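Missing here is one protein chain; the remaining ones are kept as they sit in the complex.
Letters A and B mark the chains in the order given here, with residues in each chain numbered from 1 onward.
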Amino acid sequence: MGVIVKKVELTWLDRSYVWPIAQGMIITFRHFLKQIATPTSKRFTIQYPDMKKTLPKGYRGLHELKRFEDGAIKCVACFMCQEACPARCISIEAEEFSELNFTQGFEEKRPSVFKIDMLRCIYCGMCEEACPKDAIWLRNEYEVAAYDRLSMNYGKWDLINTYAGADGKARLTQSQESPATPSRPASTSGNQAGPS
Amino acid sequence: MFLVFALITIIGALAMFRQKNVIVAGLCMVLTFFGVAGLFLMLSNPVAAALQIIVYSGAIMVLVLFTIMLLNSHEEEPAIQARPIQRWVGASLIAVFGAFAFYIVMGSKALADIDKASRPIAGMNLVRVGEEIFRHYLLGFEIIGLLLLSAMVGAVALTKKEL
Partner (left out) sequence: MESVTHLPGLSAVMIWTLLKVLIVFSAVMGIASLWTWVERRGSAMLQDRIGPNRALLFGRWQLLGLPQLVADGIKFFFKEDQVPPHVTKSLYWLAPVLAFVPALIGFAVIPFGRDFTYKGVPYHLSILEPGNSMGMLFPLAIGAVAVYGILVAAWSSNNKWAILGGMRASAQMVSYEISLGLAVLAIFMKVGGYDPSEIIKDQMASGWFIWRQPLGFLVFFTCMFAESNRLPFDFAEGEAEIVGFHNEYGSMKFALIALSEYGHIITASALIATLYFGGWAVPFMPEAPVLLTILFFLIKLLFFLWVFVWVRWTLPRFRYDQLMFLGWKVLLPISMANLIFNAWLMSRGH
C-alpha cells in the first residue's frame, strides 16, 4: 500500500524564499541562544569520558557469575546457557563437587571452566534467560575493551570478579576458595588480567 | 615594468602555441591576458585592465576550459599530414598584418602627442568610458550589440532542436 503524499501548495510568500529562509534562521538562532545560555554540563551531549549515561534498569552489559553469600558459585554447570547462546560464545566444562560445608554442597556439580568470548558475545541476554539458577547476570558495565584478542576471552574468575569493584567487594582469586577444591588446575581460564 | 608585462604576454602566447596539452595551453592564454591587463595598467587605463580580467580571463576562458573539460580531449591530435604551404601562408599573413599594425601605430596621432606632450595622459575611468561610448561611438556600440544579439539567437537556434 502506497502512502498518498499530500502536495503542499506554496503561497507566493513561500515561493519567494526570502521569508521562509528568515524564519528558518530565526529558529536556528533561537537554538543558538538556548545552547549558549545552557551550561556545558546540562546540554544534550553526554561528553563521554567525563560524563556517563545513567543506564536503564535491565541494561545488558558485561556478564557476572553470581555467588552465594558464603562464596560458593551459583552455577551448576547445566550447560543451558551454552545451549541457548546464539553466538556460541560460552564454553563450559563441569566438574564434580561434594564439599558439604558450602551451600552448593547439595548440588554436586559446578563449572571448572566457564569461558565467554566477549568478542563473539552479542549481549542478547539469552544466557540470563536460560539460567535455572539465576547464576549469570548481564549488568551495566559496557566498557569492554582490551589491547589483544586473548584478553577478551573471559574465564571463570574474571566473570566472577567483573563487578567486584562496582559492588565494593574484594576480588576473589582461586586460592581464596575452599582448599577442598579438586587439585585439578581449574584455571584454564586464560588469564587473570581481565576487567577491573 | 613594461618589459615584465610584455615578456609575460609574449611568453604566455608562445607557450600556448608550443603546448600540446589543451588545458595547459588555455592556462597559458590566461597568463597572456594578465600580461595584457598589466600593459593596460601601464597605459593608465585600469578600467580596460579590469574588464580584460573580468571578461576575458574571468568568463570567456573559464567557459572555454569548461568546454574542453566537458569534451575530454586533453591531448592534441597529431596533424594527419604536414602541409608546408600552411606554414608559409601563415608566416606571410603574420608579416603582412604585423607591418600593417606597425604602420598604423607609428602613424597615429596619439603617438605623436606622447612624444611632444609633457603632460601625463589622463587616467581612464568608468565615467569617461561611458561618455566615450555613448557620446562618440553610439552607432558602433549599438551595431555591436545587435551583432552579439543575433549571434546569441543564432547559437540558440543551432543548438536547440525543438524550438
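Going forward, a contact is a pair of C-beta atoms (placed from the backbone, for glycine too) under 8 Å apart; a residue touches a chain by one contact, two chains touch by 3 or more.
These figures come from a predicted structure and were not determined experimentally.
If you put the hidden chain back, the residue from B:Met69, B:Ile143 or B:Val156 that touches it is B:Met69.
Only one of B:Val24, B:Ala101, B:Ile133 or B:Ala151 touches the absent chain when the whole complex is considered: B:Val24.
Checked against the hidden chain, the listed residues A:Ile21, A:Leu119, A:Leu150 or A:Ala170 yield one contact partner: A:Ile21.
Residues 23-24, 27, 30, 46-47, 49-51, 53-54, 57-59, 62-63, 65-66, 69-70, 123-127 are the ones on chain B that touch the missing chain. Looking at chain A, the residues touching the absent chain are 18, 21, 24-25, 27-29, 31-32, 34-36, 40, 43-45, 47.
Please note the rule applied: only the chains that are shown with their structure count from here on.
As a whole-number value, the distance joining the C-alpha centres of chain A and chain B reads 74 Å.
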